[in-house]
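Only one protein chain is missing; all other protein chains are in place.
Every chain is named by a letter (A, B and C) in the order it is written, and numbering of its residues begins at 1.
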């Protein structure tokens, strides 16, 4: 419906709720009950609180590099909630909100950023791929998973996440093109957060929008207000439905902003102004939905505080768990190269253990 | 002019001369005198005769794999003639017509396909890069050359050649995107000859045209009748002019057809019908221009035959030269790895020479 | 037993594995309708349909990257890279994902993919069509690298590669694609990955090689025997992980070693073999282990090709030198 009416060349961003939390396109408002609305909101709040805690632990030197996602909660949560349990999510590295929405526990996420591979051992039954660091490479996997689903008539849809910077990589073009040719059920969900580390979106591509890049691959594309969770949810939901019905892939540009640093090693004041950041803070996706919920009588300040506290507690417990259980077993470094260790690996492990034994360390 | 009026989404191919050699858009006809028209025609004929001879020698086992370009003469010659001597051409591997138009002698071309690296030692003063086999990789070089030209205010323009298949490669997207960002004077000239070896254009991308891929990179794109040398010439000429004036890159899709095999190792009857080939033969670019020239009184059958014979002779002489001078010097295998041979290379060469000496071969 | 060449053995094995397990899918550039530029996948699309044998867009990173995804979602991809010289656009996918998915996810996700590539020189081809860069793959933790040298081994090794739950780089020496035929059983059999083969027993020197070069090695060996030198010849078959046991056992017997490969000398697999031999059989060495390899140069265009590939005569010379060292 919305895709049929939408032409990315007209450069009009798709929006349902404005910055004041007002519904400006009521006819497009998804049919969600109180519980579902609160679930959305809660997930956004959890994302934010979990993120804040991670930053705190990092600053205390208890966690390693961390990639914050402040400001991108609506884009992540709204899109991930459009998926069914049978569907796949193929992330980059900044998708905390989508991880949580898919049912991954905070323990796991923290374990990963703590520097332990077990943080990537996604529990059975949850179809989420580990963090993918090499920019845009995961898009190819998303196409493959979707193609396999189609070939096996599994009816799964795949949502893959990437940034504005990722659109410059060869793998972006290859994956989009491939999805177009084989009409795979893949949703390419670009979080255009306006920066690739220090490089602004305008220096990344001369294309006026990311959405219009869909034209090169013969697939629908849309630019949505990434800070409007309803717009994100509706646009992804419809793309998921079309994909599931054999209608092929979609490119969605979620227009948003990274309010924090690129990672904890980054100092964003080097490349952007406070004004810009302040202007974007006014578009905060959580504030916006909170206004909506309060206006609708679905949330009080008090309840809101309680929700936040709940997730602060969960985050603290999770990190306690990680600090108590976050060390790795030496064997694990060797055990997962192949199904079975090669003689070389066994020998190297043994030699190293002997060294440790010699020092009374093993 | 033509680009301002052209919208690739309208899927209308740009044409000046129809299949009967009639000028259907006289207002766009380039202002060319008899000599220039005949130069165009002669180059096309030379391309064809040189190609035919190469195929013949190949079939006789005197030349190696060869990539014929039958049917693509107008696309190659028309585009290459739009360049000035100061400009660069960055080819793939099927651009015989463009090579000849740039002033490369048949000797060189044959030497290359004879299996001798000296065939790629482009003479000083001619700005043509060697054949580039890895599909789409040369597009990046074309952007770099053009960027260097811009940064050094050299006013050179770069025309790079590639096929429809190349548009699926990551390097295509990266190069196009980069050219858009830095507005480099690069013309991306895609010979859409409908096949990448056996894979038809329709299986290569879901994009309805190659031209519309330009939209993803914020640059103008046009689909031209690649068998209409005037359309090709005018479209490239205008793109070159705009590039030279700082107006940035252009994507040109020359809609054409490979009438011959992919290479001499290929059997196209495995993947396409005789009817299709016959239908395209009717669009032959040389016939078309010949009709035009004869109608305009600029060419007679007799003159035409003479032209062909002239180039047959040149081709035969060139191949004679190559057969007499086509062997390589052993040292040359080692000499061009670096400016100076490393001790390792010297040793390996010496050891091998000693072996040859031991057999009385050196 | 039917007679087959290497190419036919590839084709037969693909068919066999596709029949055996309908999760096996084959794709790559021109592999579907056309049956591959070498015809290794001919008739697969006919027999198994367009959902099991697919033509792909011209994009190697895609072929491997999409293959990863297919492997993660229930299929067993056997992909073709048209020539080894065109695998580099896929290097990022191979190194950063194919080789790492199991380890990264602590076993939750695996990539049961086989990456087939025609490899090596000797067919008078254009640039990039003749290289042997097996050493690049052998250095990457998480990859197995296999090279058959006969039709018989091709079948047994390729079937093992496809059934392996981990990724396997399967290199097909195109110089011998059609060079000779051999009896190849119709029934299934597996040759284990990671096991070298003593092709010929001997006392005087151990020659280690693999792939197409095995033919030159065996010719040289015959010539050596004519001179009273009896080499033991090992076909390594798996480049990673190397079968150290077979190698060491032989070197302990002969005390002398020659490694023959087509790849450039510096950084080639020969270096690794020599190091292993030093580590495990130092006291048995009676001469410096030697290498006969490609030069440290780009593989020449056809007019220079004959200089590059180690010939039986050059191998013989090295054999003689190594055997005569200090005797």
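One rule holds for everything that comes next: a residue touches a chain if its C-beta (ideal position, glycine included) is under 8 Å from a C-beta of that chain, and two chains touch if they have at least 3 such contacts.
Quantities reported herein were computed from a predicted structural model and do not represent experimental measurements.
Summary of contacts with the chain left out: across B:14, B:57 or B:118, the touching residue is B:118.
Across the entire complex, the residue among B:27, B:152 or B:273 in touch with the chain not shown is B:152. One of C:52, C:197, C:215 or C:291 touches the chain omitted from the figure, and that residue is C:291. Considering the complete assembly, chain C touches the hidden chain via residues 61, 85, 88-89, 91-92, 95-96, 99-100, 103-104, 127-128, 133, 135-136, 138-142, 240-242, 263-264, 266-272, 274-275, 278-279, 282, 285, 287-291, 295-298. Where chain A meets the chain that is not shown, the touching residues are 64-65, 93, 114-117, 131, 133-135, 165-166, 168-171, 196-199, 203-205, 265-266, 270-271, 326-328, 330, 332-334, 337, 342, 344-345, 348-349, 352, 355, 358-359.
By the touch criterion stated above, the residues of chain B touching the omitted chain are 88, 90, 117-118, 120-122, 124, 129-130, 132-134, 137, 139-149, 151-152, 154, 156, 158, 170-171, 174-175, 177-178, 181-182, 332, 335-339, 342-344.
The criterion applied here is as follows: only the chains that are shown with their structure count from here on.
Averaging C-alpha coordinates per chain places the centre of chain B 36 Å away from that of chain C. Touching of two or more other chains is recorded for residues 57, 59, 61-62, 89 of chain C. The set of chain B residues that touch two or more partner chains comprises 168-171, 203-205.
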